[in-house]
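Okay, structure first, notes after.
Just one protein chain is left out here, and the rest sit where they should.
For chain A:
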Amino acid sequence: MAEEVVLLDFWPSPFGMRSRIALAEKGIKYEHKEEDLRNKSALLLQMNPVHKKIPVLIHNGKPVCESLIQVQYIDEVWHDKAPLLPSDPYQKATARFWADYVDKKIYEVGGRVWKTKGEKQATAKKELIETLKLLEKELGDKPYFGGESLGYVDVAFIPFYSWFYALEKCGNFSIEAECPKLIAWAKRCMQKESVAKSLPDQQKVYDFILEMKKHFGIE
């Protein structure tokens, strides 16, 4: 039976990028549908009635919502190629822990870096660097969080790299200066076609952030 895979997405979303990467790693052909979040499609509202958010993965007509749930689903269904989660339960738990850590910290703290000024922004920057340093420590000397190949944590985390330039410009700081090993890891990931094709250009993301700042009246 022909598999029908559709991804409802929004180009700057780091969550959408996770599913793009997972699908690309597995070599799955899919239809990519770009959503206008100010004018959500009937399909999106039908497929994700609870949250009305992207990304939504639609597999043979059935929706899977939430990016990390999608990545796990993709890994389980197309399990014969490029495994993202380890098979050992303890290593799997470790991967889940760090993906959860990325989920809890990066988006919220990063958001405060571009949405605030002065004291609040200084605090956000400090917190972001602490978070990134902890992740850098977890990476250690491994080429990827997944070890020798791209894994679950890499897929969960690398999309935020496309936002680093925008955060650095908004916060007037250098992430590479603080976390050189992490940036080396990011560049290594970007050499993979699945990642390079899934992440938007950093300048484009910065322009998008500037537009968002204007829209929300943030200086």
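Convention: a contact is a pair of C-beta atoms (placed from the backbone, for glycine too) under 8 Å apart; a residue touches a chain by one contact, two chains touch by 3 or more; residues count from 1.
What we mean here is this: contacts and distances are computed from a predicted model.
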Subject >> Chain not present in the shown complex, as UniProt names it (candidates "Cleavage and polyadenylation specificity factor subunit 3-II", "glutathione transferase", "Adaptor related protein complex 2 subunit sigma 1" or "Mini-chromosome maintenance complex-binding protein") >> reply: "glutathione transferase"
Original post:
With respect to the chain omitted from the figure, which of A:Asp9, A:Glu66, A:Asp154 or A:Glu168 is a touching residue?
Top reply: A:Glu66
Original post:
Of A:Ala93, A:Ala177 or A:Ala196, which one is in contact with the hidden chain?
Top reply: A:Ala93
Original post:
Which parts of chain A are in contact with the chain that was left out?
Top reply: 50, 59, 62, 64-66, 69-70, 72-73, 76-77, 89-90, 92-93, 96-97, 100-101, 134
